[in-house]
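Missing here: one protein chain of the complex. Every other protein chain is in place.
Chain lettering (A, B and C) follows the sequence in which the chains are written, and residue indices restart at 1 in each chain.
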Amino acid sequence: MNGCDHLVKAAVLTAPNQPIEVQEFPRPEKLEDGAALLKVDLAGICGTDIHLWHGRLKIPYPVIPGHETVGTLEEMGKGLEKDLLGKPLSVGDRIYFASGVDCGRCYYCQIAKEQTRCINRKVYGITLSCKSPPYLFGGHSEYVYLLPKAYLFRVPEDLPTESLVSVGCAAPTIIHGIEVVGVEAGDSVAIQGAGPIGLFALALAKESGASTTVVIDSVKERLEVAREMGADFLINTNDAISPQERVQRVLDLTDGIGADVVLECTGSPNALDDGLLMCRDSGRYLVVGHFTDRGTTAVNPHLITRKQLKIYGSWGMAPRHYYKALKILRTIHRKYHFEKLITHTFSIEKAQEAFETVENRKAVKAVFKP
Amino acid sequence: MNGCDHLVKAAVLTAPNQPIEVQEFPRPEKLEDGAALLKVDLAGICGTDIHLWHGRLKIPYPVIPGHETVGTLEEMGKGLEKDLLGKPLSVGDRIYFASGVDCGRCYYCQIAKEQTRCINRKVYGITLSCKSPPYLFGGHSEYVYLLPKAYLFRVPEDLPTESLVSVGCAAPTIIHGIEVVGVEAGDSVAIQGAGPIGLFALALAKESGASTTVVIDSVKERLEVAREMGADFLINTNDAISPQERVQRVLDLTDGIGADVVLECTGSPNALDDGLLMCRDSGRYLVVGHFTDRGTTAVNPHLITRKQLKIYGSWGMAPRHYYKALKILRTIHRKYHFEKLITHTFSIEKAQEAFETVENRKAVKAVFKP
Amino acid sequence: MNGCDHLVKAAVLTAPNQPIEVQEFPRPEKLEDGAALLKVDLAGICGTDIHLWHGRLKIPYPVIPGHETVGTLEEMGKGLEKDLLGKPLSVGDRIYFASGVDCGRCYYCQIAKEQTRCINRKVYGITLSCKSPPYLFGGHSEYVYLLPKAYLFRVPEDLPTESLVSVGCAAPTIIHGIEVVGVEAGDSVAIQGAGPIGLFALALAKESGASTTVVIDSVKERLEVAREMGADFLINTNDAISPQERVQRVLDLTDGIGADVVLECTGSPNALDDGLLMCRDSGRYLVVGHFTDRGTTAVNPHLITRKQLKIYGSWGMAPRHYYKALKILRTIHRKYHFEKLITHTFSIEKAQEAFETVENRKAVKAVFKP
Partner (left out) sequence: MNGCDHLVKAAVLTAPNQPIEVQEFPRPEKLEDGAALLKVDLAGICGTDIHLWHGRLKIPYPVIPGHETVGTLEEMGKGLEKDLLGKPLSVGDRIYFASGVDCGRCYYCQIAKEQTRCINRKVYGITLSCKSPPYLFGGHSEYVYLLPKAYLFRVPEDLPTESLVSVGCAAPTIIHGIEVVGVEAGDSVAIQGAGPIGLFALALAKESGASTTVVIDSVKERLEVAREMGADFLINTNDAISPQERVQRVLDLTDGIGADVVLECTGSPNALDDGLLMCRDSGRYLVVGHFTDRGTTAVNPHLITRKQLKIYGSWGMAPRHYYKALKILRTIHRKYHFEKLITHTFSIEKAQEAFETVENRKAVKAVFKP
C-alpha cells in the first residue's frame, strides 16, 4: 500500500465543528464477497452534511460525508453479479445506490414494513465511520466502498450523472413523501420552502398531475428557480405579508377552499402554523423537511379535528425510492434541466471551501467531482 | 292550537349561561311534504349540550337541545314512505335519525366527498333555532319535527332504544373516527380518555380486532367501566405517574414498540404531547375529541417526520355512520350492556337538574324520558 | 333558427333501430324553480349513442340523445344562483354539466358512497324521455333543459368549448377509473384500446406521472393519434402478432416484469385474457370499458391468486369527475390539442348522417353544432 496510486483522497469530518480535513486512505486491496468499489464520478453536498459538520446529529466521528453519489464500478466482490433489478453488472458501469441500508430482520423491516425506521439502519456518509478498514463509506471521496448488502442500481445510459446528483437525496426523499401523502391529477398543491426538497417536490407534484402549484419561500432566487420549473404561483414571505395574508393568498388561489395538499419542506417548526391553515378541510399535510430537531410550535388540536386534517410524516427513503428516482428522472430530466441546479463544482481538496459555500447558501447545488 | 294535548313541552336554551327553561310549543298541525313528527322516547344529554348551555359554540338561540334521540313515528308528511335504506315506514315505527343534515350540493358534499364539512350543514339540537315554527328541532322535548331532508332509520326490533341512546352521538362519532384511522385485527390500541367517546372507542376497537387495548384516564370510576367492557390495561393518570411514565407504560405493554393506533378522546390539548409519543413509528393517531377550541399545545414537527406518523382529524358524523351504528350495536349490544351506562333518567320538567347532573359529572350517561 | 322562434329542433331516437328523426319541440315557457335552459353550443356523439340507437340498452323511447354537452345559459329558474362550486351564474355563462343525476338518498348515495351506483340515477340523453314536457333532456338539440337538481359548472374562460366536448364522456369516465385504480409517478401503464376512453386514459396516465405508456389497438389511425399524444410504445394487434407475443411485448417493455397498471378500454371481453397477463404480479387492472354486456370470457382464478392481482371495475362518473375534468383540461388542453380530435361537425338536421359517421368509425370525434 505505497505509491500514490494506491491512496484515496477523501474529505473527513473529524469531530463537530472542526475544519474539514482531506485525508488519504489505502485503496482496498481485496473486496469481501458481494462488495463493490466505485470510483466516484460526482457527489452532492447536502444540507445534512452541514448539520453533520456542526454536530447537530450524533454520528461516529471520524466520518467521510457524502450520501448523494454516482460512481463507476471499478471492482466487484465475488458473487456480485446483478443490480437490485437483476441487471448484470460489469466493471465500468455507472452506479447509483441507496445511501441507507436496513437490516431486513427487525420489527420495522418485517412486521411494520417501514424500512426507513429499521432499528439497525446504516447510512453511507452518515452513520458509518472511517476509523477502520475499508474506511471508504462516504461519497466525498475518490472512491467509495459498498458493503455486500448495499443496494446498487445500474444507471440507464440516457440518464446523465449530473441529472441524478443535482437532485441528490431530495429526489428519493420527496418520492417517499409523495408516496405517503398522495398527489392526484387535478390536485392543488402548496409547497412551503423552495430548497432542494421543495423544488423537487414541485417537479414531482406537477408530474403527478397537480393542476395548481404554489411555492412559498423568502429567497427571491429560489422562487425564480421555482418559476422556471413551472410553478403556477409564488409567494415571497419577505414581501411584507403577514402569515394571515400568506394563508389568504393560498385560499384565493384555490377557489377560497385551500390546497388539497400542502408540503412542508422548510424544516422550520412554525411553518406548521401557516401550513395547517393553507390546507382545505380534509386536506393532506406532509411534514417532510424536519430531519433535525429544531424545537416545537403551537398546534391547536381543534383545528385538526374540525378541519378533519390528515397529517403525515415521512423519514428518509428506501431502495424503492431510488428505483423510482431513476425511472422518473429518466422521463423528466430533459424537461426540468435539473443539471442546471449545479452551480458549484469542487475537487476533494477544496472540501472546506465547498462546505462553506453550501453553508452560506451561495450555491443552488454544490458537488464534488473528484 | 288550544287544549293541553296540543302543547309540547321542551327544554330551551334561551341564551348563554341562562337557566334551562321548560317551554311549551304548539304541536305542528300539518307536516310539510316529506317531513316527520316523532314522539320522543329517549334523548341523551351530551357534553356538547353543556357547551351550548354555556355559550362555547355559536348557535342561534333560542334552541331546543338534544341530538341523540330515538322516537316513535307519529305523523308522516306526504311522500315520506321509506327510510334511508328503503324500508317502508309506518306510524308507530321506532326511529333513529342523523342529527346532521348536509346540503348535498356544496364543494364538500359533492367534490371532496366529506359531508361532515358541508358548508351548509344543519344539526338538530344545535344549529336549528326554535324561534319560529315548526320550532321542534331538538330532542330534549316531547316531540321532534324532522324536516323533509332528514335521514331516518327504522330501528330493528331486536335493538332496544336504551342501547342506542346510551351511546348517543359517541357511537357514530367514533365509527367515523375509526373509519378514518383504521383498526385491524391484531392492532394494539391506546385510548386517551374514558368518557363516552373513549368508551365506545374501546368497544369498537375490540370489535375491530384490537389484540391489546390500553385505556388512560384520571377518573377511577370511568376506568372501572372500561375494565368491565374488557379493556386489557388501564392507566390512571392520577396515580402519581409522570407523562414519561405514562408513555413508558404504553411502550412496555406493546413490546417496547408503541401502540399501532392511539385515539385521543379527552379533548385536552396537551394530551397530544403524550399521545404522539405513545404511537409506534409509522403509527396512526386520531384526534377525534376536540370539538371545541381549548387552545394550543407544543408539537415538535421533527417527531412527526422522524417517527413517520400519520395524524388524522375526524369531525362529526354522516348518515352512513348512523347506519353502521345500528348494524354494529345490533350485533354487540348484548355483550357490552351499553344500556347500563344510563345512570340517570329525567323528565323534561327536570331539565335544569339534568344539565347540572351532567355538568358535575355525576352521571355516566343521563337521558330524558319525556 | 328562423321561422317560429318558439320551436326547438332536436334529434330523436323513437325506437330501436329506427331512423334518427329530427323533431321540433316547444321551447319551455317558464322554468321550474332551480331549473336551467341552455342553448347548446356543442354536443358530442359517443359510442353509447350508437348503442342507444340500436336498442342495446333499455331506455324510455322516445329519447333525445346527447350526454356530452356544453351550452350557454339562456334562462334560469328562480333560486338558481350558483354553480356547484358556489360561483355566481348569469345568463350568457358557458355551462358544463354532469349527465348523471343521483338521488342523494339511497343506499349507494349515502351509505356505500358510490353515487354512480345510485338506484334512482337519471342520465341526460339516456334515461330521460322526451315524451312529455319539458322534453329537452338531451344534448343533440338546440336547447337542453336542466332539472332543478342538475349539477352545473361554469366553464372557465380560458377553456375552449371544443376542448371539453372533444373528450366528451371519456374524460370524466377515465378520471373516475384512474381515481379507483391509481396511477403514480414512475408507473408503467398499458392501455388496451385507443378509442376515446383509451386516448384520454393515455393523457391522464401521462399527466399522473406514468413513466412508460404502451397503447394497444388494431386500428393504425388510432395508434397514430396515440403516438402524437405521446405514447411511448404502440402495439398493433393486426401486425400478425399472437396474444402470447402481445403479452411478451409488454413484458419486454417493462423490464420483464409486466405493467404496474393495465387499463382495459376496448370493451371486448377477451381483452381480459391478455390484460391479466400483461399486469405484473400485484399489479392493478381496471375494467372500465364494459358498459354493455358483450358476454363472457374464460378467466383462471389461479392467475388472480398466484399473481396477487387487484382488479377494479368503474362505472360512469359522478359530479366530482366533471369538476376534475374542468381542472385537468384547463391545465393540459394546450399540450394535447384535444380539439383536433373533432374531425366532423354536424347540424341537428344532419343527425342521421352524423350517427352513421360515428357508427362507421369514420370520425375520431363527431359533434353537433346546432
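Here is the rule we use: contacts are C-beta pairs under 8 Å (C-beta built on N, C-alpha and C of every residue); 3 or more make two chains touch, one makes a residue touch a chain.
Fair warning: this is a prediction, and the values are worked out from it, not measured in the lab.
Can you say which of B:I50, B:L85, B:C103 or B:I241 touches the chain missing from this structure?
Of the listed residues, the one touching the omitted chain is B:L85.
Who touches the missing chain here, C:N17, C:T296 or C:N360?
C:T296
Would you mind spotting which of A:H6, A:H54, A:K113 or A:K131 touches the chain that isn't drawn?
Answer from the full complex: A:K113 touches the omitted chain.
Taking the full complex into account, find the residue in B:Q18, B:S211 or B:Q244 that is in contact with the omitted chain.
B:S211
Please give every residue of subunit C in contact with the chain that is not shown.
Against the missing chain, subunit C presents residues 107-108, 112, 114, 116-117, 180, 255, 257, 264, 269, 271-272, 280-282, 287-315.
To test your reading of the contact rule: which positions on subunit A touch the chain that is missing from view?
84-86, 104-107, 110-113, 151, 318-320, 323
Considering the entire assembly, which residues of subunit B contact the chain that has been omitted?
85-86, 175, 178-179, 184-186, 204, 207-209, 211-212, 255, 324, 327-328, 330-331
Just so we're on the same page, only the chains that are shown with their structure count from here on.
Hey, what angle do you get rotating subunit A onto subunit C on C-alpha, to the nearest 5 degrees?
180
When subunit A touches subunit B, do the two copies use mostly the same residue numbers, with over half shared, or different ones?
Over half shared, hence same.
Taking each chain's centre as its mean C-alpha position, how far apart are subunit A and subunit C in Å?
41
List the centre-to-centre spacing of subunit A and subunit B in whole Å, with centres computed as mean CA coordinates.
45
Multi-chain contacts in subunit B: which residues touch at least two other chains?
107, 112
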